[in-house]
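All protein chains but one are shown at their positions in the complex.
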Amino acid sequence: MIIKESPLQGMNMGTVATVAIRELPGLHTIDLRVAPGSSTQAELAEALGMELPGKPGQTRWGSISGGSEAHALCLAPDWWLIVGFQEAAQKLAPLLLKNDNHFGVVDVSDQRTTLELEGPKVREVLSHLWDQDLREKSFPIACVSQGLMAKAPVIVCHIAPFRYRVMVRSSFAFHLWKALIDAAEEWV
Amino acid sequence: MLYIPCPHCGLRNETEFHYGAEAGVAYPDPHALTDSEWAKYLYIRANPKGWFAERWVHFAGCGRWFNLWRNTLTHEIGPVWLPFTTQPKSPNDIGQEGSGS
Amino acid sequence: MTNTQDNLSPGTIGRRRAAALPEQPPKLWKTVKPKKAYDAVIVGGGGHGLATAYYLAKNHGLTNVAVLEKGWLAGGNTARNTTIIRSNYLWDESAAIYEHSLKLWETLEEDLGYEMFFSQRGVLTLAHSVSDVRSKRRNFFANALNGIDSEWLTPAEVKKLVPIINISEDVRYPVAGATYQPRGGIAKHDWVAWGFAKAASDLGVDIIQGTEVTGFDIQNNKVQGVYTSRGTIAAGRVGIVAAGHSSLLANLAGFSIPIQSRPLQALVSPLLEQVLNTVVMSSAVHVYVSQAHKGELVMGAGTDAFNSYAQRGGFHVIEHQLAAAVELFPIFSRAQVLRTWGGIVDIAPDASPIIGLTPVENLFINTGWGTGGFKATPGSGWVMAYTMAHGNPHELNRPFSLDRFETGHLIDEHGAAGVAH
Partner (left out) sequence: MSEVSFHFNDKLYKGQLGEPMAAALLRNGLLSITNSTYHGRPRGIVGLGVEEPNVLVQLVSGTKESMLPATVIEVAEGLAACSLTGVGSLPSSPDEARYDRTHHYIDTLVIGAGLAGLMVAGEHLRAGREVLLIDDQPGPGGHLRHLGIELPSDLRDVLAHENLTYLCRCTTVGLYDQNYVVAIERRSDHLGDSAPLPRGARIRVWHIRADWVVLAPGAFQRPLIFANNDRPGIMLSHAAATYVAVHGVRIFSHAVVVTVDNQGYRDALRLHREGVQVKTIYDARPSAGGPSVDAARAAGIPIRFRTTVLDTAPNSDGALQTVIIQDLDTNETFHTDAELLAVSGGWTPIVDLVTHVGIKPQWSANHAAFLVNHSTDRLCTAGMLAGDFGGDDDPSVFFGPVLDSEQARHAYIDLQRDTTLHELRRAVVAGLNSIEHIKRYTTIGTAHDQGKTSGMLTIGALCQLNAVAEGGNSGLSPADVGTLSFRPPYVPVPFAALAGRERGMLSDPIRITALHLWHVEAGAVFEDVGQWKRPWYFPKPGERIDDTVRRECVAAREGVAVMDASTLGKIDIQGPDAAVFLDRIYTNNFSTLPEGQCRYGLMCKTDGIVFDDGVTTRLDRNHFLMTTTTGGAARVLAWLEEWLQTEWPDLKVYCTSVTEHISTIALVGPKSRQLLKELVTDIDLSKDAFPFMHSRMATIDGIPVRIARISFSGELAFEINVSWGHARYIWEKLWALGHPYDLTAYGTETMHVLRAEKGYIIIGQDTDGTQTPHDLNMSWVVSKKKEFIGKRSFQLPWLKATGRLQLVGLLPENNEEVVPEGAYITVLNAHPDEQGKTQHTGFVTSSYYSPALGRAFALALVAEGLKRMGEVVAVPVPAPMTIGGKKVMRASICDAVFVDKENIRRDS
């Protein structure tokens, strides 16, 4: 199989002593749409073998076959992203054939790429470009939020202490990369 | 920079939203209307001074449309409600208890 | 100022005095109490209202006229705009009324016997992309056919005209060309309003401040007068000329208009040595700047996205505006924002004004100038006065009637105008 090229080709810069920024290329991602609380949602969760977080802003890790972990992000009441789950689409395909079912599933693996930022200065750096509240009490670990970063549409996840992921539309990826490097100027 | 309570994502800055003007103007049956009635639907929206029931969409966030009471004179923000749910009373009628910005 | 050599020593700076303004006349307008009745009442003492009163008296001999202002005279958009004057609009109807206005501007100081610092320093409208160039050129061609002075400039010619402008390719949206209207320019906004007020007052018009119109006396769908915070005033005809409150007044008179009111901000710098002798506009990157007579940079920003009567806007709008300005004029980097402020602009669906009759007999309305009202002040007053005097629109404002929204014959200036300061 031909390896995919990612928008930033695994670029990285900085150091975890202050802040490190690197691309996590090729995270398989599907976009999942279904009426919240519907029986279909339950079927989907079952087929995926992982719980879907209930509220926008919440995320949930679920272990999948092969012991690896997939990440489910809730972006809106009826909208989820399933990240890092290669077979997700296949697992759901049979359900699409049941004609009383109504849900949407789209492979969006290449729609965005992911940047991971880590280090004690990560919040200072993000705060230059991100106008949302990053305080622990407002945006704790396992939270996700959509917004604009340097005018680019992004999805921000708080992964671990001083570690965040920024998913950015592929066409904006290089712009955001440059903006982040610029924002980190004080620290790297 | 208004701080707008998205019913799904919570308080977010104005720049994440697009404005939708007057709330509660339903799409009529176009062919049941005279030209002037149709024109009214196309072009005329309320533009009050004071509390205003208006539409916003959280385009940079969850992408969902919702409705909001906002005071166009003081920029106070009042109750929020989803499309096809009952519109709350104007903070005018319920005093200040509605304005929770 | 284009040489890279700074000569920042007392030898070259610190000696210059700001140009002083000539002394104002000792008497502007009479302070009077409202009469019981007038032939015509104009609701709104801004530039357009005062101009309407002046032309009613001068062109139509109607002097038993009152201008009612709820606050202080010309305290609305007249006092809050960036004073850009031009007539190079795309559509024939717009070009016609703005050009008529510009022609009035050109003789206004003599006509009113009042200095207004009307300065025809030219207006540059920049284009920043292939498609931007295409639409600006269309504008240029349209103006040529409408007999409006307009030139097309290459980036190099733009640089020649405005040496401090950055036309290099290594900016996000380089300058790709520009239209130029030499007869465009600026004037001193307060003085324009006062000039009209003084002239109207001298002709017998009553100028009445601190008097709010609270309703209209309408019988058999015919206006008889206005209710005000100082009692009822009878009037043969009434004109609503109150940008920022048009919808509210129309509702008081029992009809609705297709207007939304939005905040529009502007800002000014401290006095600076002259660096810019031309008005520069770019709707693509939102820059509208001129340097006023005394030396301050005057800039317009974009409108806020939502309806508001608060006369203030968001700071992010100002920041966005200044980022664009510094890109275009690197020399502005160390200029300071001294003051920002907001006005309320009334915007129609097609970004064109509404001037003419209303569903109520003898009640007339003039609104919807959006971000472009100042330049229209004399022309707007001229046609509004005609419309009120004859009970019928002048040919120049007939296309801008309220009923165009029923026929669908809109005059869509969005494409060409952007935020049309």
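Chains: A, B and C, in written order; residue numbering restarts at 1 for each.
One rule holds in what follows: contacts are C-beta pairs under 8 Å (C-beta built on N, C-alpha and C of every residue); 3 or more make two chains touch, one makes a residue touch a chain.
What you see is a predicted model, and the numbers here were worked out from it, not measured in a lab.
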{"item": "Among shown chains, those touching the left-out chain", "value": "A, B, C"}
{"item": "Residue touching the undisplayed chain, where the options are C:P330, C:P359 or C:G391", "value": "C:P330"}
{"item": "Residue touching the undisplayed chain, where the options are C:K35, C:K222, C:H390 or C:H409", "value": "C:H409"}
{"item": "Touch residues of subunit B, complete complex, unshown partner", "value": "1-3, 18, 20, 26-27, 30-31, 33, 35, 38-39, 41-42, 55, 57, 59, 63-65, 74-75, 77, 83-84, 101"}
{"item": "Absent-chain interface as seen on subunit C, which is shown", "value": "1-6, 8-10, 12-18, 20-21, 23-31, 71-73, 75, 79, 92, 96, 128-131, 134-135, 137-142, 144-147, 151-152, 164, 170-173, 190, 209, 269-273, 275, 295, 310, 312, 314-315, 318-320, 322-327, 330-341, 404, 406-410, 412, 414-415"}
{"item": "On subunit A, residues whose C-beta touches the chain left out of the figure", "value": "1-2, 4-7, 26, 31, 33, 99, 102-104, 106-112, 124, 127-128, 130-135, 138, 150-152, 169-172, 174-176, 178-179, 182-183, 185-186"}
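Following the convention adopted for this analysis, only the chains that are shown with their structure count from here on.
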{"item": "For subunit A paired with subunit B, centre-to-centre distance based on mean C-alpha positions, whole Å", "value": "31"}
{"item": "Cα-centroid distance, subunit A relative to subunit C, in whole angstrom", "value": "48"}
{"item": "Cα-centroid distance, subunit B relative to subunit C, in whole angstrom", "value": "30"}
{"item": "Of all residues in subunit C, the ones touching two or more other chains", "value": "none"}
{"item": "Touching two or more other chains - residue numbers and ranges from subunit B", "value": "15"}
{"item": "Contacting residues of subunit B [partner subunit A, same complex]", "value": "8-10, 12-13, 15-16, 60-64"}
{"item": "Contacting residues of subunit B [partner subunit C, same complex]", "value": "1-2, 14-15, 17-19, 21, 35-36, 39-40, 42-45, 47-49, 52, 54, 70, 72-75"}
{"item": "Residue numbers on subunit C that touch subunit B, as the complex places them", "value": "245, 247-248, 256-261, 305-310, 314-316, 349, 405-408"}
